[in-house]
Structure formats: structure tokens, C-alpha cells
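The complex appears here without one of its protein chains, the remainder shown in place.
So, subunit A:
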Amino acid sequence: MAVCIAVIAKENYPLYIQSITTENELKFHYTVHTSLDVVDEKISAMGKALVDQRELYLGLLYPTEDYKVYGYVTNSKVKFVMVADSSNTALRDNEIHSMFQKLHNSYIDVMCNPFYNPGDCIHSRAFDNMLTSMMMQVC
């Protein structure tokens, strides 16, 4: 279902990007990078007061010809971006939502690792496996 999942630091550099195939990797990187503009726009569109109690899930950021890009922002402004194949119409919004929540949970696990330095790229086998399973799930 998801073809690319990315974790982006608060400062907008990638902590983790994984895509299902390597051939389109560059394209996914560009897509994810460009989607950050929409994330920024969505966050800044919300009022200051709302930011604290907002929904973390941002919903569909934008659709491209072949893909749909979804976003999710944690309270510490770490962004999760998921690119899904737009041909997969079976994918519902709440499924995406729950995928993001799963992703958030594994991200928290990574953060809980005392040997992980916040801000470093994520090198974690458990995280890898989690994401791979998320990308394989429905395929």
C-alpha cells in the first residue's frame, strides 16, 4: 500500500526514508521534500492555540498523478510522510491514520533507545522491519 515512508526531523532534514523499490527512489525523495511545503502550510494555517490540541494526522497533503501523499506531525514537530499508490482505492483514510499511529509508536520506541541520539538518522532493525511490514501489508 504505502510505497514510501519518511521520517523528517523538525529542521526538515530526513531522519529516515524508505521506499519499496529503489528505481523510483529519487522521485520519492523529491515528492517527500516537496510535500513539506504543504505540511508547513497546514500547520501554519492552524492558529497558535489550536496547535497544541490539534489532530496529529494531517490527512491527504496532495495527490499527484500516480501517488497520494499523506502527512502526520508529532508534537515535537517531527513529520511523517507516507506516499501511497493512488491506484489503491481500497485504502481508507482511517487505515492511513492507524498506520501513522503505528509508525508513531515505533518511532517512540526508537526514541526510547538510550543509545539513540535525537536528531541522528535512524538505524534500527526493529524500525526497519516495522516499516517494511507496513509497506508490504496489503500488496
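Rule of thumb we're sticking to: a contact is a pair of C-beta atoms (placed from the backbone, for glycine too) under 8 Å apart; a residue touches a chain by one contact, two chains touch by 3 or more; residues count from 1.
We take it that contacts and distances are computed from a predicted model.
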item	value
Missing subunit (named according to UniProt) among the choices "Exosome complex component RRP46", "AP-1 complex subunit gamma", "Nucleolar GTP-binding protein 1" or "Trafficking protein particle complex 8"	"Trafficking protein particle complex 8"
Touch criterion as defined above, residue of A:37, A:55 or A:93 at the omitted chain	A:37
Residues of subunit A in contact with the chain not shown	11-14, 22, 25-26, 29-30, 33-34, 36-37, 40-41, 44
